[in-house]
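Of the protein chains in this complex, one is absent; all others appear in place.
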Amino acid sequence: MRLRLTPREDSYYDLFADSAGNLVTASRLLVELISEGADREGIAEKMRACEHAGDERTHAIMRRLNESFITPFDREDIYRLASNLDDCMDYMEAAADLVVLYQIDHLPKEVVRQVEVLERAAELTAEAMPRLRSMKNLNEYWIEINRLENQGDQVYRRLLAKLFSGDYDALTVLKMKEVIDQLESAADAFEHVANTVESIAVKES
Amino acid sequence: MRLRLTPREDSYYDLFADSAGNLVTASRLLVELISEGADREGIAEKMRACEHAGDERTHAIMRRLNESFITPFDREDIYRLASNLDDCMDYMEAAADLVVLYQIDHLPKEVVRQVEVLERAAELTAEAMPRLRSMKNLNEYWIEINRLENQGDQVYRRLLAKLFSGDYDALTVLKMKEVIDQLESAADAFEHVANTVESIAVKES
Partner (left out) sequence: MRLRLTPREDSYYDLFADSAGNLVTASRLLVELISEGADREGIAEKMRACEHAGDERTHAIMRRLNESFITPFDREDIYRLASNLDDCMDYMEAAADLVVLYQIDHLPKEVVRQVEVLERAAELTAEAMPRLRSMKNLNEYWIEINRLENQGDQVYRRLLAKLFSGDYDALTVLKMKEVIDQLESAADAFEHVANTVESIAVKES
């Protein structure tokens, strides 16, 4: 059984919850970004703001780690979880950034599915972070994220087959592949978050 | 001199040996996969089974690490070695998966050499894992893996020059390059395993 200690430790949970909430915002911007008639440059700018906000949370967590001796769970796991959440944000922002940089007007419709997987993964993660206090019901979270990542993987593979079908010229394939690769990396990154959470839950049980 | 402790600790060695044996199986499937008239989809399915088996070993090692306090050598090194072995498997499975996904019928003949390097590296690794008990003769293992990785690197570079020679259209180059990149990453991953083993041997001496 874990002791409830000083309020200062609860702040780790708040910072993780903030970080994950930021991922939800970012994933919804991605959904907007790839829809018809979207203001792509405007949305990419909001994504960059999200990414800066995420960086701030990550730095806040790292600073707290460097400055305090007492941690609610293994300090290496706090470091890893913060890094994992940061990766999710970086990949999503990179994908948005490339869509604008490469002036991609059209993406295959399966990309909508990739982005919906990320939105659902972000929501589940934001719901799970507060449960790190009690360590309850984290197994369902981990199972669901794994299921989502498998879905994302299948969509990604169908997209690869489509890109290389001969319907697109090589330069277009190169550009689109880079975008879908970033989205696939983001889905993997959410799975790494879930694996770290599972590892924490196992140690604390 | 290291103390022989409870049988439960020997299990780390068994798990590492299993993991490495699994890599030998996978590397031999790769050799089959790229040969003439191979049943590519069937072999890719066996590779996925190998990859799942590898994941199970990796999870078993991580669980044991999270649950026990006593370890035969540095727990960070056990974690690192398990991760490194897992990476070898992931890269080999990804290469096989892409050959099928991209419906690649023909690969330049040098790819045979790439895959033979992986097979030899896997065999040496499987032979070395039990020697972690005694820490004996691990230097030869590390030297030989380094030599193999250099060979693999030279083959990879000849392949790159060939791909970009103008003999292949851009989409074919893209697909083949992704496969040989995964095989090159697998060769690097075997070198990371050897580096971790060397590091363990130095600390235990």
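For reference, chains read A and B in written order, and residue numbers begin at 1 within each chain.
Simple rule for what comes next: a contact is a pair of C-beta atoms (placed from the backbone, for glycine too) under 8 Å apart; a residue touches a chain by one contact, two chains touch by 3 or more.
Note that this is a predicted model, so its numbers are computed, not measured.
Only one of B:Ser11, B:Thr25 or B:Ser199 touches the absent chain when the whole complex is considered: B:Ser199. Of the listed positions A:Asn66, A:Ser134 or A:Ser205, the one in contact with the omitted chain in the full complex is A:Asn66.
In the full complex, chain A touches the hidden chain at residues 62-63, 66-67, 101-102, 169-171, 174-175. Along chain B, the points of touch with the absent chain fall at residues 157, 160-161, 164, 166, 170, 173-174, 177, 199, 202-203.
By our rule, only the chains that are shown with their structure count from here on.
Separating the CA-averaged centres of chain A and chain B is a span of 28 Å.
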